[in-house]
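Here the complex is missing one protein chain, while the rest keep their positions.
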Amino acid sequence: MSFPLLTATAVLPAVGAIVTAAVPAARRTAAKWLALLVSLATLALAVTVLVRFDPDGDRYQLTESRSWIAEFGVRYELGVDGIGVALIALTALLIPFIILAGWHDADPSPSSPLRSSKGGADETKAPYKWRPTQGFFALILAVEAMVIISFEATDVFLFYVFFEAMLIPMYFLIGGFGDRAHAGSDENASAQRSYAAVKFLLYNLVGGLIMLAAVIGLYVVAGSFSLQEIAEARANGSLDMATNTERLLFLGFFFAFAVKAPLWPLHTWLPNAMGESTAPVAVLITAVVDKVGTFAMLRFCLGLFPEASEWATPVILVLALVSIIYGALLAVGQRDIKRLIAYASISHFGFIVLGIFAMTSQGQSGATLYMVNHGISTAALMLVAGFLISRRGSRLIADYGGVQKVAPVLAGTFLVGGLATLSLPGLAPFVSEFLVLVGAFARYPVVGIIATVGIVLAALYTLVLYQRTMTGPVKPEVSAMPDLRVRELVVIAPLIALLIGLGVYPKPLTDLVNPAVEHTMSDVQKKDPKPEVEAAK
Amino acid sequence: MNPVNYLYLASLLFAIGATGVLIRRNAIVVFMCIELMLNACNLALVAFSRMHGNLDGQIIAFFTMVVAAAEVVVGLAIIVSLFRSRHSASVDDASLMKL
Amino acid sequence: MSASAVHSLWTMAADPIDKIDAPKIEYGQLSPMLIVIGAAVIGVLIEAFVPRKTRYHVQLFVSVVALVAAFAAVVGLAARGFGTTKAHIAAMGAIAVDGPALFLQGTILLAGLVAIFTFAERRLDPEAHGNRVDSFAAQAGSVPGSEGERAATKAGFTTTEVFPLALFAIGGMLVFPAANDLLTLFIALEVFSLPLYLLCALARRKRLMSQEAAVKYFLLGAFASAFTLFGIALLYGYAGSVSYATIANVVEGNVKTIDPALADTMGNDALLLIGVAMVVMGLLFKVGAVPFHMWTPDVYQGAPTPVTGFMAAATKVAAFGALLRLLYVVLPGLRWDWRPVMWGVAIVTMLVGAIVAITQTDIKRLLAYSSIAHAGFILAGVIATTPDGVSSVLFYLAAYSFVTIGAFAVVTLVRDAGGEATHLSKWAGLGRRSPLVAAVFAVFLLAFAGIPLTSGFTGKFAVFKAAADGGAGALVVIGVLSSAIAAFFYIRVIVLMFFSEPKADGPTVAVPSPLTMTAIGVGVAVTLVLGVAPQYFLDLAGQAGVFVR
């Protein structure tokens, strides 16, 4: 076999993480640059994957397969299909921006939660060896490595391992590097922060453990963890699960992914996590890590348990609808910028799940595109929000006003991010959202129509946010606010360019995704509903 | 004399011993009750060996005695040191660690 | 029953006593146990003759050498195939030399070795009167706070007896899982219990608690072993023999009872069942399964921390080994009777252990409850009653014991004026003061919680998979749920260490000698290796999964 490209893509950031963590305390900036370079190198590798991948080739490409734990019938099996490639590319693309945006987030500063305790006595006696900066960037790279490998894994066990392990670095990122712009005292803030972190970890851990039971069950039933093997076994009839077993297993898997995604009513960890963590970490959560959940629904739930997926579809669609509308309404009701964006994301994840379980090729292509586009758009909006918050030191919408006048560029980028969030035509999210709606509508018209309510609400929360923060008379606190700096522009401009580019010409992405979607459709043995009139094309 | 009766006796002694462990406070007495239980076992073993007509049981009984002796050594050592530091051999007084 | 039914021993006595052929002992195959016990005896002699100053070093040397040698012997035996093809019963049917036995003995020996290192640690406590001191009382006999104690400390006495005691205990533990008849089982049980009772009483600090722990452990342990013994008596009564093989045959009804006199014993399942129940209870006490767990927290808290780590690791291994052998060799025919019961025990053990731990405030008690929960998980593997089950349990035990010793070793490092600072509140912000130690401890906690890429996950997956294969799916679900609960308190500790502000009067982290460092290092290494690349060890456990009978 040739050069293990997929492994390399995942290993590089992992190694980078270790090296970064090892950088001595004094050389903080070196660590930053190191992390940035590693992430860029990873991006290069991801691009190579993108290039080497032939959309019309076999379903899984660049495959690698080594024995890992024969005892459990576990193999180290990697392989990517169009969807995986797209998401890997997204991840590798976002990480550099996240690192760049979080450039100063982990700098030790008096207000930082990672500084010395109040007790001055032992500070002299025991100088802290803690190296927040190194830790911060190392953890980000670690998360990247795990996310990438879980996008590549075609072995359920392998996927599970990293799906779970991912929680730990995320947990430290959330709990250890909270947003300095918090309401209330330091104590209060650190309490909220660790509450958020614990909540994040426990929710996902419970989901993961329930999935663990299902994974074991799957092995007992299927005797293998390999997607391909199981698929073949299904095909040649050597494996047919009892209906109830399959449904139970499906629920086990879906629960974990629904927590991750997150789907109503398992969503409440997200606002806390995104609210308390720094903007880059929040982006990492919602734009990168959560995508693993939706991705896994597509690959594992549908791929492994087609009948059960169909059986569960009605309920899941309802949950998705609830998420869409509920998330949007709560976003309208938020007073905290980041929590607002979090609830908006919940609404968007509703759309993604809707697209996946609409079981039409438009829906699923839409859902996949949605994962990518939502990643980019949320990144744009959240990062600008982060820049804004870092300037004023408050997350409360009410503390802003008239920023547009003093920092027009910031306001402009913020607006573009917002417009992307409300999926304005011409920007990338529109393509995916419309595809999802059409896909849902084609099979379940009522669902499609109800989902459109989300469109209006999206406009509402976005514009309200923009109006309250950016327009109106200039608040004295913001009057001295500087406009975006070069570093921040470097972060935000490419994202916006991407939003527009993919909005105007998404064809490369769709070409990448379509074949994979057809495979999934054949997994679930679904055909698109035919139009009533076969109009001349 | 029917050896089965010895079994009944043995069980009875065992029960008495166990009860003693549960109700007596003084560590020494509790310990003696445990010894009583061990001896009940011995009795049972001997009775069975009589019934089976092989000597295993009786041999085991000897082993048990040795073990019991060893236990006494260790046990008394511990209990005495406890008594010396607390001036009480009540097992209920020794309840620093709870919950 | 009629008198004629009773044997008349004197008639036997009348017969000419044919000569008893000398018992045939395969010393080579018993070498691991012999080496350790022998070393223990030597240790006693050393106490008697070697001058006080040099004792510590000599003892340490002897015990380390003994343990290494014994481990080498085990490896040798395994290499010569005693674990697999040449597995058989040695020492006139008293000791089994087979896969599980050797695997567990190896584990115990390694764990013991690492534990001995922590025993020998002398850098943590501040020097008393210019003498380096370890975590054991200067003179166990002296009354706490008394003149005698001060004198002993001043004289720089140290209780070097701990080394032979530990060796005796290890010796017993080596025999325990290999015991192939009930008598050996009982003796081994006592041989490794009695030294532990003593070791518990030997703490240098907090001596009252230490002695209390010893008393509790001793009384309850003796109580439990009395039950075991009575169970043994009943089984003997039922089968007329204490050898596993014979009992198994009788249980499976392969033995046609010629003698009507024995009909009412051999036929009498009440004897069998009650006997089994009582013996099993004795073993469950040792593994600390609910409801026989209540000694665990108190003893773990009171005992000197190195001893706690040693007990938590090695005792569990030995006891589970014995339990496995008993259930798999003696009672497979009885599976349908004991499995449901074990189900119940496993479930309550998992749940109680996990739930009660949530509200613990002392790190040692916390670990104690976590060990209870883990006992529950392991029981799930025991219930599988498949070769997979055995090997999964073996693997879990190996993985768990090193994590445990490592964790307790870390506990010994975190100290304040009163010795080890075991109250959780003291651990607040440890991650800021000494990130490395906190990180290491976090690794152990994550392993306990069964997070992937740590040995804990591999082990948990192994036992749960075995259980599911063995048709105990429900048990797996409950296990998963309780490990979710368990995760909560492990995470609590991590939060405390990393995310909460350090207290001004917080504890300091002592810099240990290479001894403890090795202990911790080995713990971390094993944890990660068994988490990332467990294949080799799983194979090992897999080959070792078959009992000889």
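A, B and C label the chains in the order they appear, each numbered from 1.
The rule is short, and it goes like this: a residue touches a chain if its C-beta (ideal position, glycine included) is under 8 Å from a C-beta of that chain, and two chains touch if they have at least 3 such contacts.
As a convention for this text, contacts and distances are computed from a predicted model.
Chemist: Write down which listed name, "Na+/H+ antiporter subunit C", "Simple sugar transport system permease protein", "ABC transporter related" or "NADH-quinone oxidoreductase subunit L", is the UniProt protein name of the chain that is not shown.
Modeler: The UniProt record for the chain left out of view names it "NADH-quinone oxidoreductase subunit L".
Chemist: Taking the complete complex into account, which shown chains does the hidden chain touch?
Modeler: Across all of the complex, the chain we cannot see touches A, B, C.
Chemist: Determine which one of C:294, C:439, C:532 or C:546 touches the chain that has been left out.
Modeler: C:294
Chemist: Tell me which residue among A:297, A:354 or A:419 touches the hidden chain in the full complex.
Modeler: A:419
Chemist: Identify the residue among C:65, C:92, C:270 or C:511 that touches the chain left out of the display.
Modeler: Here the residue in touch with the unshown chain is C:270.
Chemist: Quick one: which of B:55, B:73 or B:99 touches the chain that's been left out?
Modeler: Of these options, the touching residue for the absent chain is B:99.
Chemist: State which residues belonging to subunit A touch the missing partner chain.
Modeler: Touch set of subunit A with respect to the missing chain: 202-203, 264-265, 267-268, 326, 329-330, 332-334, 361-362, 365-366, 402, 404-405, 412, 419, 424-426, 430-431, 434-435, 437-438, 441-442, 445, 448-449, 452-453, 455-456, 459-460, 463-464, 467, 470-474, 504-507, 510-511, 514, 517-518, 528-537.
Chemist: Go through subunit C and note every residue touching the omitted chain.
Modeler: Residues 215-216, 219-220, 223-224, 227, 269-270, 273-274, 276-278, 280-281, 285, 290-292, 294-295, 297-298, 336-338, 340-341, 344-345, 352, 355-360, 485, 488 of subunit C touch the chain absent from view.
Chemist: For the chain that got dropped from the picture, name the residues of subunit B it touches.
Modeler: Within subunit B, the residues that touch the unshown chain are 18, 21-23, 25, 30, 91-92, 94-99.
Assume only the chains that are shown with their structure count from here on.
Chemist: Would you mind naming the chains that touch subunit B and likewise touch subunit C?
Modeler: none
Chemist: Could you grab the centroid distance between subunit A and subunit C? Build each centroid from C-alpha atoms only and quote it in angstrom.
Modeler: Their C-alpha centroids are separated by 45 Å.
Chemist: By residue number and range, which residues of subunit B touch two or more other chains?
Modeler: none
Chemist: Multi-chain contacts in subunit A: which residues touch at least two other chains?
Modeler: Subunit A, residues with two or more chain partners: not present.
Chemist: Using the touch rule from the top, collect the residues of subunit C that touch subunit A in their complex.
Modeler: 429, 431-436, 446, 449, 451-453, 457-458, 461-462, 464-465, 468-469, 473, 476-477, 480-481, 483-484, 487-488, 491-492, 495, 498-506, 508, 533-535, 538-539, 542
Chemist: Spell out the part of subunit A that touches subunit C in their complex, as residue ranges.
Modeler: On the subunit A side, the touching residues are 67-72, 113-114, 116-119, 121-122, 125-126, 128-131, 160-162, 164-165, 167-168, 171-172, 175-176, 186-187, 190, 193-194, 197-198, 201-202, 205-206, 209-210, 212-213, 216-217, 219-220.
Chemist: Show which residues of subunit C lie in contact with subunit B when the two form their complex.
Modeler: Answer in residue numbers: 1, 3, 6-7, 9, 12, 140-141, 143-144, 183, 186-187, 190, 194, 197-198, 201, 207-209, 211-216, 218-219, 222-223, 226-227, 229-230, 232-234, 236-237, 240-242, 261-262, 265, 297-298, 301-302.
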